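Before anything else, here's the structure in question.
With one protein chain withheld, the remaining protein chains of the complex are depicted in position.
The first chain written gets the first letter, and so on, giving A, B and C; residue counts start at 1 in each chain.
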């Protein structure tokens, strides 16, 4: 089969690899019919996240089950399925608390030996361990490009507000309107946010957030803190989603939250620099940080997608063939695409 | 001023009473511009809830502040306000846990000496104790008839799902489509329910629920349990709202909930009879019972009303003058109205 | 191997059976070194819970792993282990919410075909499916008779207060001082209850609760409601554990709880009769019903047993040989024993 492999920083290449096979009793093999390129793939592309040369990358996928081990009960050969971006063992101490995203034996698709040595989804076929936990049937009538979001980007947007303890009627600000931020905007609105402030500096992303129902706030041409304060009687919002992740956005997030509010830091925190912890302490904030627990959320997210209350279709700006993957990465790296869907 | 008073079972009468005056430092006097007739008023009307003859009834209101004591900070004279159906002291042991609905010193408007000896809102003027806790400014542009719901019926519908721990993507069944049940349907949908089953035997109420976005299920012409099971892979729903309250509805609620699900019993449980507690135990259910904690919810409910995510306007079937109140009660008693709004 | 089998109501018998063998990749076979007789075994003994003749009964055990499938990682052959009273699949919809006690594929040891067709633990050897979820190593220095409680009776006592949302400083009443009730007393005190009222009519059980640190209240010679009210400024307790389960105890539990408090119904609710739901509704109570989620709790319970903060040793009134099992059931049925531990 053909597979997209990392070779060196800036260099990816399609290679021919043997078809994967079911080994463990709860393995499944999926014929991939659509895969996505994600912001975290760019970290690999640039060498910031180290991956072995020749490793297949990609972690968002929709496809059809080709084969499944005897313990796989949730799906069967022939089923059209979507997957989560990682697997979990379901029985370690963290899984027992439903914190699957920190599974002690967790493995992330397409992230090299460091994250579990699990070949990626930008390929014609994919081996999926612990399929009962990771795979779900695609509800009838749902397109590949919508289903693709359930186990990664939309699951992350959902997590950003759910994990922050959102309640219907809350006010929310989302900082950074990439795919995850835009999905957090949708999840906020679907969950009953009374007001959602969507903050970025790219006009078309602000416009998309506006169409979803949020109040767009330009990061530099407006004063986000003033805008949020004015609309909340001077208090700030109940929840701020930081979908970027560096010191400056986190500092802004802390400034936008109301006293005793919550900052949900979903963007990978890669940068260095000082964070205004003194202000966070004075305001009595709660900071909830880290990757999303998509396995715990995927069934509810699918229910919302099926009901049309979440709809990531507008985020898909490009469909490209697997063979065009090098161009796709270049395009994505230039920030000219929100979400690129690859089809074999 | 004129006031609607209970006289005897089946007999209410408008009487002339002295205007109320501010006594305590946190009292306010409100000129009532709209008041509602509620299901619990019928219990008084029929003598099931005992109230002293001559007592002013009613507990839903919108109006303008005429005067306020020196400690009242949340509203000022001249403000257009709405109220909650009861007051609370804010400092007793239950209030300290934000359980204002069970305040040890709580008083309910228009329910006689037993519930705090607080004259009612179906009158031209109303004395409101603890106004900081009970009153809110009506957001600009909101009609009286919408604002009227925030502190009682819609607050109760919101409570029904919030108190049950609803999360976006949950499945919900609402049993009984009177005003509270219909508001619970709206609150479920606003909070991101993936599916809402609305169950009743009155066609027009089912139709209204359908227009709100729920799946209507006829109580007797369909089989609610089968309908719910079929749509939930045989599991039952995450949350059942029992907006009726007697043994039979509670039994049905228990049968509709999924294993380890929640039944939210918001309807006043007045009847006698056996409840299938054995089944509730086998299923590992949680039952959350009692009146709604509207004071804790009113700001979020107002935010949702202002955003248009909740909209009780379709529930208002009749506007009548205060002087027509006797006819209004007769009409309401015949179940020919969903919500009657009285104006002086 | 020898195994204790149900034959007919009132008749159990030791039979010779083939040794169990590892079949699935996550199976383990345990050589049982101690097993317990539990209140629910009496339901089988009397035929109230139907079990096939010849089925091996028992569901509490400590022993040594003889063999384990290749996917078993938590324990290894030779490890001294304890087990939970049931297994779970870890991947169904309820397990994904950590509600293992309602697993859609759950199987209970020694309860016949109805509850998963899983042979019981009152035997020389035991097959344990899903061993990663169900087994734990016995901490060094812990006796068999203490470890035996972790996965069943003490896990249930812990659940009773944990599931009710207990916080340090709460007041608690426990109704029924059988082994589960006494464990709930210990769990309440370990978790920081400020006051625990232990209610029963058997003097020696009241005395044991007193020694644990609770305030004993005689069910009939004292007035439990008055005793609880007097000690709580008239309010009632934050949490009532009903460790009995029939209408009368549930009614008392409802009367003892404070407004907006919680009743934790851990006792199997087998009886019929009217429950005062109207009072529960007026008080705004939460009722949490059903079996304990011991798999979710077992690691914390083990930590507390190891620290000596929970200590069920005083509850073990009898040690008997497996061959004396018929006498043991007769003794237990006459309520002359709190906990009988069988050794092969």
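Criterion: contacts are C-beta pairs under 8 Å (C-beta built on N, C-alpha and C of every residue); 3 or more make two chains touch, one makes a residue touch a chain.
Bear in mind that the values here come from a model prediction, so they are computed numbers and not experimental data.
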Candidate in contact with the missing chain, chosen from C:29, C:65, C:285 or C:304: C:304
Which listed residue, A:31, A:74 or A:101, touches the chain dropped from view? A:101
Across A:10, A:284 or A:314, the one contacting the chain not displayed is A:284
For chain B, which residues reach the chain that was dropped from this view? 24-25, 71, 73-74, 89-91, 93, 95-98, 105, 130, 132-133, 295-296, 299
Interface with the undisplayed chain - residues on chain C: 158, 162, 166-171, 187, 190-192, 194-195, 297, 299-301, 303-304, 306-307, 309
Hidden partner chain, residues of chain A it touches: 93-94, 97, 99, 101-102, 104, 235, 245, 247, 250, 259-260, 265, 268-275, 277-278, 280-291
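The definition used in the following text is that only the chains that are shown with their structure count from here on.
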Maximum number of contact pairs occurs between chains B-C
Rounded to the nearest whole Å, what is the centre-to-centre distance of chain A and chain C, using the mean of the C-alpha atoms as each centre? 41
Multi-chain contact sites of chain A, meaning residues that touch two or more partners: 299
